[in-house]
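Pasting a structure here, questions to come.
A protein chain is absent from this complex, but the other protein chains hold their places.
To keep things simple, chains are lettered A, B and C as they appear, and every chain counts its residues starting from 1.
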Amino acid sequence: MNSLTDAQLAARVARDIPDGSYVNLGIGKPTHVSSYVPEGREIIYHSENGIIGVGPTPPEGEEDFEMIDASKRYITTAPGAAFFEHADSFAMMRGGHIDIAVLGAYQVAENGDIANWATLDEKFPPAVGGAMDLVVGVPTIFVMMRHTNRDGTPKLLRKCTYPLTGLAIVSRVYTDLAVLDLAPEGFRLVELTPGNTLEEVQALTDAKIHS
Amino acid sequence: MNSLTDAQLAARVARDIPDGSYVNLGIGKPTHVSSYVPEGREIIYHSENGIIGVGPTPPEGEEDFEMIDASKRYITTAPGAAFFEHADSFAMMRGGHIDIAVLGAYQVAENGDIANWATLDEKFPPAVGGAMDLVVGVPTIFVMMRHTNRDGTPKLLRKCTYPLTGLAIVSRVYTDLAVLDLAPEGFRLVELTPGNTLEEVQALTDAKIHS
Amino acid sequence: MDKRLPDLATAVARIEDGARLMIGGFGSAGIPFGLIDALLDHGAKGLTVISNNAGAQETGIAKLLKEGRVAKVICSYPRSPGSIWFERRYEAGEIELEVVPQGTLAERIRAAGAGIGGFLTPTAYGTLLAEGKETRVIDGRGYVMELPLHADVALLRADRADKWGNLTFHGTARNFNPVMASAAKYAVAEVRELSDVPLDPERVVTPGIFVQGVVEYGVRP
Partner (left out) sequence: MDKRLPDLATAVARIEDGARLMIGGFGSAGIPFGLIDALLDHGAKGLTVISNNAGAQETGIAKLLKEGRVAKVICSYPRSPGSIWFERRYEAGEIELEVVPQGTLAERIRAAGAGIGGFLTPTAYGTLLAEGKETRVIDGRGYVMELPLHADVALLRADRADKWGNLTFHGTARNFNPVMASAAKYAVAEVRELSDVPLDPERVVTPGIFVQGVVEYGVRP
């Protein structure tokens, strides 16, 4: 099986974000998407903690503890940026003003359900952050994740087994093996990572992949 | 009967506003209260259209169409002022952050009900403005008005006959003839305009005045 | 990204007959007089206008009323001194009126912009303006359930803008403008001055994400 690296996956997602989009990148892998914006496009990044127009990481020595993104990484401002407080930031998210959110996930189901905030492991205290607000408010939800868990068990399921973050809201899933749309009939193949066959990818997927 | 002038009435109300209060003055007579703040007190005036720290009227020739109060009069800023938008302005009002509102009224009832936004005259289109938000949000509501209508009929009633603005929320009524608190038993005399007797004022009042 | 528009006519070109319009302003402050004039020239009719006032004399919304372009007004205070055109149309039964307490009007607009499905406000509980509405009592206090108020287009007046649509305001001209920007599908602002450089991110009042178009209209009325 041919598997994209995290960098290749981030670049693949970036290709699908149109010029002029307002985008929220979830914590973890999705934060890398902003490094791969294709030439000639201006994408404006929102971070839930109160900035729109997130710029690149500052040079070493110029970090500011009060200039961070939702992943708590140091940031700068891009031209046209604005700061605001939390109630306003989530009004933007919940109110449908952001075009696209790119999120990681534990599981995605063929009806578009997503589980990305809690596992069934009771040892860990639950922590939800802004994930549930994003998925109800942003019209286009891209999920970016490995196709399977480390033990090879599938993450693309007929039904999620972990607690849900949102119901029937995923638009498209990007994995290291394939890109899949959420269509009325379930997962629909958009493209395979070059060298993979549908049969190979289907074997690692719990839900049926329509083509 | 001895009757206070509007200026005297405004000065009387001003005496009861403690140093450091946040105050909203309703349109009409209440706007004059700010001209009579006793020496040594700092009162901060809120105007519903998005300013706290309303200052005096500008000198002629220095008026700014975009610097007005809720009565649409030209204003300036007092030291410590801030501008904000309408949703925030009414959050201040509704959320209990303003200490005192001074309002005019058509009628006040002995249970503290106030009617100050609509009469029974169907010719006039209804217009409520911010009156209903103020009366539910501000803990101390002072009403400032003539004791009777022009035809001599009472405005201090057992029960309001006009559509209500708010229910059981008036703290104190200042009229040209007397000052009355709203107590559990009804109107309670605080003071008479010098020269008036309780009997004279009671005769012009529909509800009973307790003393 | 460049949200600057060449002229007022372009800014209002997409407004269709029967559109729901929010118009910023309170008294003389923050009213988009230039956009309203352009809308008159544009000719859309059967409009629902959501605004705090219903215009005065022959300016702003009063002109739209005079020219018979308005089917319904949703506002808190239609009866300003000199609001003769509102009064005439209302008395003749030519326009529908929905009176909303001012804070409830602002909060309903905010709810639309913030994706809130409804809210409980103590304002108007027990009064004529709560009649027919769902109410409930929590901890002894009465509340009225109010629903969000959306619009197709918002016409705004700001002080400065940059090409990303970020806005600042002057004095008491913010009033309904920022909240209306958030509640309309298409929000367009006339501004005193278009800035060639980005506005200071610490000073932006309305972030450009809420604004779809900006046009310079230098006059401060």
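FYI, contacts are C-beta pairs under 8 Å (C-beta built on N, C-alpha and C of every residue); 3 or more make two chains touch, one makes a residue touch a chain.
Keep in mind that what you see is a predicted model, and the values were worked out from it rather than measured.
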Candidate in contact with the missing chain, chosen from A:D6, A:D19, A:E62 or A:E85: A:E85
Listed residues A:A14, A:A118 or A:L157, member touching the removed chain: A:A118
Option from C:G115, C:G165, C:P178 or C:G208 whose C-beta touches the chain left out: C:G115
Among A:I17, A:I43, A:M145 or A:L164, the residue in touch with the chain that has been omitted: A:L164
Touch residues of chain A, complete complex, unshown partner: 47-51, 64-69, 72, 75, 83-87, 89-90, 93-94, 118, 123-133, 136-137, 163-167
Residue ranges of chain B at the interface with the undisplayed chain: 20, 22, 42, 44, 46, 51-53, 77, 79-84, 90-98, 136-137
Interface with the undisplayed chain - residues on chain C: 107, 111, 114-122, 136, 138, 141, 143, 147, 168-170, 202-203
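One rule holds in what follows: only the chains that are shown with their structure count from here on.
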Most remote chain, CA-based centroid, reference being chain B: A
Inter-centroid spacing, chain B versus chain A (mean Cα positions, whole Å): 54
Distance from the mean Cα position of chain C to that of chain B, given in whole angstrom: 28
Centre-of-Cα separation between chain C and chain A, whole angstrom: 35
Shared-contact residues (touching 2 or more other chains) in chain B: none
Junction residues of chain C - those touching two or more other chains: 110
